[in-house]
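First comes the structure, then the notes that go with it.
Removed: one protein chain of the complex. Kept in place: all other protein chains.
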Amino acid sequence: MQLTRLFFDLHLAIPVAIPLILLPGWRSSRYRRVVPVLLFVSMFLGAATTLLSWRTGQLPIVDLSHLLPFPFVLTLDRLSSLFVFLICAVTAATTVFSVAYIERHYGTGQQAWIWTFLPLFVLSMVLVVTAASAFAFLFGWELMTVFSAALVAADGDSPERRHNLLIYLLMMHAGAAAVAASFFLFLPYTHGLTFTQIRAAGGTLPGRTAIAIYLLAFLGFSTKAGVIPLHLWLPRTHPIAPSPVSALMSGVMLKTAVYGLVRFGFDFLPHPAAWWGYLVLLAGVVSSVLGILYALAERDLKRLLAYSSVENIGIIYLGLGAALIFQAYQAPMWASLALVAALAHTVNHALFKSVLFMGAGSVSTTTHTLNLDELGGLFARMPYTGATLLVACCSIAGLPLFNGFVSEWLTFRSFLAGATLPSPVAQIILPLAAGVLALVGGLAAACFMGLFGTAFLGRPRGVAAKSAGEVPFGMCLGTGVLALACVAVGVYPALLLGPLSLVAASLIPSGNVAQELSLLPRVLPILTTCVVGILLLAMAIPRATRVTAIWACGLPTLSPRMQYTPTVFSKPLRSVFAAVYRPNRKIEVLPADQPYFPVAVSYRSERTTSFEQSLYRPAVDAIVAAANQVRRLHTGNVQMYLLYIFLTLVSLLALVKVLR
Amino acid sequence: MTTAAANVLQYLLLVLGAPLLRALIARVKAVIQRRQGTNLWRPYADLLKLFRKEDLVPPDSSPLFRFAPMMLAASTFVAAALVPTVNQSALLAFAGDFIVLVYVLALGRFFMGLGALDGSSSFAGMGASREAMISALAEAPLLLGLIAVAILAGQGNIVEIVRWTLSQNFFDVSAVHAVAFAALAMVAIAETGRMPVDNPTTHLELTMIHEAMVLEYSGPSLALIEWAQAVKLTVVLSLLIGLFAPWGMAANLTLAGLALGLGAYLLKLVVLAIVIAVLESSIAKLRMYMVPEFLGIATALGALAVVFTALLRR
Amino acid sequence: MVLVDLAASKAMGSAAVLLFLTVLMLAAAKRMSTSIVAFALQSAVLAAQVLAVAHIHRSTESYVIGGLVILIKVLGIPYALFRLVDKLQAPRDVKLSLSPVYSVFITAGLIFLSFTAVHTYVQELRVSEDVLAAAVALILSGAFLMVSHGKALMQIIALLVLENGIFLAALITTFGMPMIIEIGVFFDLIMGVLLMGVFAFRIRDTFEHLDVSKLRRLRG
Partner (left out) sequence: MVLLLPLLIPVLGAAVVLFFRRGTRTALLIGAAEIAALSWLMFATYRHGSITFGRYLRADHLTTVFLASLCLIFALVLVYSSGYLRHLPPERFSSLRWFYALLFLFLFTMLASYLSSNLGLLWIFMEGTTLASALLVGFYETEGAVEAGWKYLVVCTVGLAFALFGTIALYLAAVKSGVAGGSALDWTSLVTAAPQLSIMKNLVKLAFVFLIVGYGTKVGFVPLHSWLPDAHAEAPSPISAMLSAALLNCAMYALLRFDAIAVRAIGPGFSHHLLLLFGGVSILIAGLLMIVQRDLKRLFAYSSVEHMGIIATGIGLGGPLGLYGALLHTFNHSLAKSVLFFAAGNVREKLGTLRIDRISGMIRMLPFTSGALIFGGLAIVGMPPFALFVSEFAILSGAFSQARYLVAVILLVGLTLAFGALLFHFLHMLGGEPKDTPESRKVAGTELAVIGACAVVLLIFGVHVPVQFQKVVEGAMAVLQQ
């Protein structure tokens, strides 16, 4: 216990100390060298804490309430320790990656800046998931926004970056307001806002309050999670952050929203109504389908990944929604299965999405571009990074032998179980949702087949890609570890499902899913051995290889530009879903006067549907218009001002007279 | 012990006999088209020849180019171990969850696409892109159809579903089964690249899908691909048989039972082969952009099947 | 002595009417000097009022206050204002935002309003209705003058009228606040007028005019 407590304190203290260390040696690289080590140690300690407390079952509690007028408590129950472990693991890998990456990409000042705020950012996330009082939670929640924004701002400055930052901070603040409100709404029914008090009140809330709380929490957390249509900030912010930071934001920060939703849905409000679940399910469907479709249409590597994050959050929401529905229909076993599915996908997405973002970082390190149409043939040039990214792509495509499959299978399974519910609505909706999940899975497979196939395979389409080389060892290590984790979970799911079932049990006591969860751990190892065995056999086939030019219909050679580009690759699917994109296509034939003897033909096709234009812009305009109206009252004429005072006085007097 | 032996035998039968089915379809088509078809054992000869030939690899392609066919073969052969054919069991029966089956097949397809893109030929790229589209759109109807059946059977394991179907009376085939079968059949056509979605015998690049994907492959790699394709076709057909018409499948491991099961199975296969042949020689291939509509119909049917499952139980 | 009592009671009685007259006069005034005189008269009436109260209640404090009123409001401030006017060499006319006819009508309306307004409080406070009404009328019309006149000096006067009203209200309801408060208030009044004078000069120096309604650079 003492050890656990010590580890936990150190884990929390080190990130705070780091800026103080950096302060004296802002410019000297010697100080900066220390930071990653410290951060790594802190992460290690954090992971150790979770493991220790997990094993002993004792919760290390940090209580700073005596410092502040409001209770500030941190603790590690099952759910928290899962997320803390996730944060620590991913961050540790990211740190290893960042050392070389940041060294190569940034000047002294920027490096110091990033190394100052990275630990604080991680700390804020830890605060959020370990908080055991509303004050602590909101404290961490706001800090998370500030520090992530600081890190995003580290990566240069331009009008449209500023615009993105503005959108990010605004939406985060609005979301935070909603979350705060959802916490405060408990207040009339408790004396304080520690989680224990909230839990105590949660069971006895009047229905309308519970609904209000849940809706506000849903809005607030969905904003952070980037669920469509609240996703506006996500594809704008993640791509413009330094790659390790993008990895953390996409891999971990989004998950704090999932954490919050689980806390509210399963811990604070024990009696969900079915329609809450359907709401979450709907959000999941919309953002998973639209997310992956937008991802398909993207050409910028990191924007593509950002949109795929939206999709994966959608998948997690599908699981959560199912869990809530089962909870509402008193089917605890299936509820906990769906919850396990959602949490499993949370963990998996954290793993492979961090790999993908860091891989994108590696790509930009060597090729200095993220435009997929200029890449190609990188696998031969950077084999380690290529391999790790291949693993990540397979995982995100939900292929068996990789971890993505595990969570998708669980989600399918829970949807299938929907047929056993008493309500016909659930019987129809849940299995159909499985169909949606299947569609999303197929689209994701296509998307990432295109990504890897065009960026890493084939022949380089540009000079940048041709001259690419392998990135330094540290970066490969950082990504490699997580990729290995993906494979490990994919081959031996018990690693993941064991702990998750305990977490689910801690939230839904009566749900026992051991039997449901036992299938995959039995199947996948054997499946793997079979596949690998057959692979070995196939490799054993004696064969002579000869390198020859490819079939070119008799032409002398095919230039690399004649390969299928990512744009073209996704073309069929894009034309199938043209209704979603409403593309505006432009074909220009030069010279214009003789279209039959073109010198150059240029084709542009861009998406015209955008939530910003159709949803957010009008709202903002309305507010600004209102402000201008009010501004007009402020005529610089002192007589008018006096008039305002008199009128106020008179109207108040009249009011009093009337009310008397 | 005997069960294991029987399972191994039926697995080998499936894997080794698969090329024969393709030959059979080709032969029937030839007959219909008044051509003198090829010898039924021709595919084996081709495979042997290809295995002996050398492997031609495009310049600056990565090792993945040669790895892809192996992955395809591996996944397909594993998938073959999941479906029951003659016996009411399979080599990996316990793992025969239909979601697993679907995704194992997807694994192979994914790598095949990557291999095609690695070939850096524009035809291969085109093939890969179209294959990606079709498989992406086929995923939903496939799973919906399977889910409908699974819901009726109340379990996800294929062998279990088969057993449940056998326990039902032959005549009360529910509407769910009919609709689900329609959906799955359409998907099967798309998945195995037969007419009207794809033409396995075409040589006109612009209409090719699967053939375009494998355009750059030769020698042992091509052999693996062809073999895997054959096995996949057989697996899908056996799945249809198992789910919708398993009658006659050997329940107990007596010699007679097995013989009956084998006979029934082969018979059904032959019937299906003839149906496919007739279809392929009677209807024209769809235009590329008609395929999504085709699959859309399949999806609608699948969804319908699922809805029926809920309605029929009340 | 009887005469004084008579005078006191007369003062008490007739004060209201006189005050209304001054108010109307202010509203109608076209020239700065007129309004200053009107203000002086008003203050004089006020002073009489104070003295009357002092006489009736036999309170020395009130005598002092009355003296102060005469000293400051009747003589001091008007004198200062006159000095200001010719020091500033401002155009002598007051700048009305609307014609005197209207303003007189409105003022009359305000007087009527004030009667209705005080009506409820009169019984409660047991004071003569018309004087209280006069006080309120002073306040209201002061406010009205402020809004309707665009001249710096006029606004000073208007402010003084408003203050007079408050003073009167205090006087007749409470028969004078504690001494120190009154003195403090007077001090503030003097300082305020002084400061406004200073600002009048500054405005004149920086803008070459005294029309505060034209000071509209800061807005929004």
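Think of it as A, B and C in the order they're written, each chain with its own count starting at 1.
Quick note on the criterion: contacts are C-beta pairs under 8 Å (C-beta built on N, C-alpha and C of every residue); 3 or more make two chains touch, one makes a residue touch a chain.
Because the structure is predicted, anything quoted here is derived from the model rather than measured.
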Query: Can you list the shown chains that the absent chain is in touch with?
result: A, C
Absent-chain contact - pick from A:Ala180, A:Ala200, A:Leu535 or A:Met562: A:Ala180
- request: Write down which of C:Ile77, C:Val94 or C:Met196 is the residue touching the left-out chain.
  value: C:Met196
Task: Just the residue numbers, please: which parts of chain C touch the chain that's not shown?
output: 120-121, 124-125, 139, 143, 146, 152, 155, 159, 162-163, 166, 169-170, 173-174, 177-178, 180-181, 184-185, 187-188, 191-192, 195-196, 198-199, 202-203, 205-207, 212, 215, 217-218, 220
Field: In chain A, positions touching the absent partner
entry: 67-70, 135, 138-139, 142-143, 146, 157, 159, 161-162, 165-166, 169-170, 173-174, 177, 180-181, 184-185, 187-188, 193, 623-624, 626-628, 630-631, 633-634, 636, 638, 640-642, 644-645, 648-649, 652-653, 656, 660
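In this text, only the chains that are shown with their structure count from here on.
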- request: Tell me which chain's centre, taken as the mean of its C-alpha atoms, is farthest from chain A.
  value: C
Message: Quick check: how many Å separate the C-alpha centres of chain A and chain B?
response: 36
Query: So how far apart, in whole Å, are chain B and chain C when each is placed at the average of its C-alpha atoms?
result: 103
Statement: Given the complex, residues on chain C that touch chain A span 97, 143, 146-150, 155, 212-213, 215-220
Field: chain A residues within the chain B interface of the complex
entry: 376-377, 379-380, 386, 390, 394, 397-401, 405, 408-409, 412-413, 415-416, 419, 424, 427-428, 431-432, 434-436, 438-439, 441-443, 445-446, 449-450, 452-454, 456-459, 519, 522-523, 526-527, 530-532, 534-535, 538-539, 541, 543-552, 558, 560, 562-564, 568-573, 575-576
Query: Can you list the residues on chain B that touch chain A in the complex?
result: 51, 54-62, 64-66, 69-71, 73-75, 77-78, 81, 92, 94-95, 97, 99-100, 103-104, 106-107, 109-110, 113-114, 116-126, 128-130, 132-133, 135-144, 147-148, 150-151, 156, 215-216, 219-220, 224, 288-289, 292, 299, 302-303, 306-307, 309-311, 313-314
